[in-house]
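Left out: one protein chain. Kept in place: all the others.
Let's turn to chain A:
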């Protein structure tokens, strides 16, 4: 394991005057942001505000229309193998025929062409990873027979398989129940603390990660805000951002935003799969 020294505080992601547009439509612009090792950045905002474009830009799959983006000191495209990417669980093919351990293994050598030559070392590494994310019990289960929460554990194992310096999570909690949301965020946070891995966490719903977040990037159609949750998630700040009255209320440590245009009335907890059976856990 190549644990990164904590004192290495050079930013792992750096955006300067960054803008992204599709044709005439500008998604966001004038974005200045540094993400440092060990930092937990939550990316919030309504649908269509460019959260997904932000993820694609960091992965080097979407060029900026203006400004600069460096990831680990270079172009985003070249940093791809140092980024552990965790999408939402529904993104996994319904036809997934392989086992949990194979998904983790793809994280190590799935991008290589040609036949697989050496195996033993990688197999042991996969076992270690599955153990570390608590997925050892179903390492050999077909992916199609795993629940959403189990899949996300395996996914995080896959993302950690390459010892990434950045964890990029795109709605990883979507359609998970509260227990699994907690388990998944704990895994991510543990990694951040043990290895100083920076976390960029795109989400609709801040509350499951509110206690972990260092800073928030709030994207809205009219602009964006960067700062600590206390700075950004206030009635005044969001009212200015949206240009219309928005109320932010804190109820028992939870943040409730009311009145934001395009903000979904309730967080997207509705499972996409009707057969989701994660609910009960004694």
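Keep in mind that, in the parts below, contacts are C-beta pairs under 8 Å (C-beta built on N, C-alpha and C of every residue); 3 or more make two chains touch, one makes a residue touch a chain; residues count from 1.
Keep this in mind: contacts and distances are computed from a predicted model.
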"Autoinducer 2 import system permease protein LsrD", "Peptidase M4", "Cytochrome P450" or "Helicase" - which is the UniProt name of the missing chain: "Helicase"
Pick out which of A:141, A:210, A:226 or A:255 touches the chain that's been left out of the picture. A:141
Option touching the unshown chain, where A:73, A:110, A:243 or A:261 are the choices: A:110
Against the hidden chain, chain A presents residues 59, 61, 77, 80-81, 83, 85, 87, 91-99, 102-103, 106-107, 109-116, 137-138, 140-143, 145, 147, 155, 158-159, 168, 277, 280-282
